[in-house]
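A protein chain is absent from this complex, but the other protein chains hold their places.
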Amino acid sequence: MRYNSDSLPSHSHAALDHVHDAQTQRKIINRLSRIEGHIRGIKTMVTEDRHCPEVLIQIAAVRGALDRVARMILDEHLTACVGRAAQQGNIEAELEELKAALDHFLR
Amino acid sequence: MRYNSDSLPSHSHAALDHVHDAQTQRKIINRLSRIEGHIRGIKTMVTEDRHCPEVLIQIAAVRGALDRVARMILDEHLTACVGRAAQQGNIEAELEELKAALDHFLR
Amino acid sequence: MRYNSDSLPSHSHAALDHVHDAQTQRKIINRLSRIEGHIRGIKTMVTEDRHCPEVLIQIAAVRGALDRVARMILDEHLTACVGRAAQQGNIEAELEELKAALDHFLR
Partner (left out) sequence: MRYNSDSLPSHSHAALDHVHDAQTQRKIINRLSRIEGHIRGIKTMVTEDRHCPEVLIQIAAVRGALDRVARMILDEHLTACVGRAAQQGNIEAELEELKAALDHFLR
């Protein structure tokens, strides 16, 4: 999703105001906050000399949580931005950016 | 590494006293702190309505950083704990724990 | 890309006739054939009792090669199909399918 509504023409305000879904954005922020707390917890584990395999399992859990946030952002982006760009006839730049981003996940 | 030195006999000889390498532990904490900051930065990006592909690239970067920390912990663990357990003849429980942890990374 | 050209009207104009790029398709087939040969080689390694870490490294190499093929298919798909669906105004079903496919990569 193009979170930034500045780029939208002001006269299409009503129709395009909710480029991104506010509820989804809040969910994403909440998940990221939980991941942040999880990382802090892992730091405490390391400081407290917890056994490595337990630490590794927590790191794997954070990695899974990050992938789920990425998926949520990607789904919203495809619906909101790519869908809208398609309607407006300027989808090419949008697709190029999407490819570049996905290349970071499929290494 | 068994970070927890409580489980070691206090009279344990110098060589085994430092079950984990203090410098490695500090490096791991530093990297986790940087990752925590990175997540906070991503939250700001979402709040500021930054374009999704940029957000996705930052999430992929955090994922890579997490894998590098996991690798560092794993390397230290194999050298320090598994190596020591082998010397002490009680390696089986250690290997079982290690397998369980690695299963979380190879899904 | 919609590889299947049967679904296109035969009189379709030049620009849309090549829904997929023949050269890309050939490249994808070649890469898949190399991966197939790689897997066969790994089977031989296992049969010949080769040391496990070597086998694991080859499996990791195949996994990397698979990701690169997936990326190539995804790039072509975004350019050819999603781009075309957008021009034809029927992008929604295309995006839903794409989301479902990407969910298998971000677990």
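Letters A, B and C mark the chains in the order given here, with residues in each chain numbered from 1 onward.
Note that a contact is a pair of C-beta atoms (placed from the backbone, for glycine too) under 8 Å apart; a residue touches a chain by one contact, two chains touch by 3 or more.
Nothing here was measured: the structure is a model prediction, and the numbers come from that model.
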Item to complete: Determine which of the presented chains are touched by the chain that is not presented, and list them.
Response: B, C
Worksheet item: In the complete assembly, which of B:I29, B:I57 or B:V82 touches the absent chain?
Response: B:V82
Discussion item. In the complete complex, the non-displayed chain touches which residues of chain C?
Written reply: 1-6, 20, 25, 28-29, 32-33, 35-36, 39-40, 42-43, 46-57, 59-63, 66-67, 69-70, 73-74, 76-77, 81, 97-98, 100-102, 104-105
Practice prompt. Over the whole complex, note the residues of chain B touching the chain we left out.
Written response: 64, 67-68, 70-71, 74-75, 78-79, 82-83, 85-86, 89, 91-92, 95, 98-99, 102-103, 105-107
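In the analysis below, only the chains that are shown with their structure count from here on.
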Worksheet item: In angstrom, rounded to a whole number, how far apart do the mean CA points of chain A and chain C lie?
Response: 24
Discussion item. With centres defined as the mean C-alpha position, give me the chain B-chain C separation in Å.
Written reply: 34
Worksheet item: What residues in chain C touch two or more of the other chains?
Response: 107
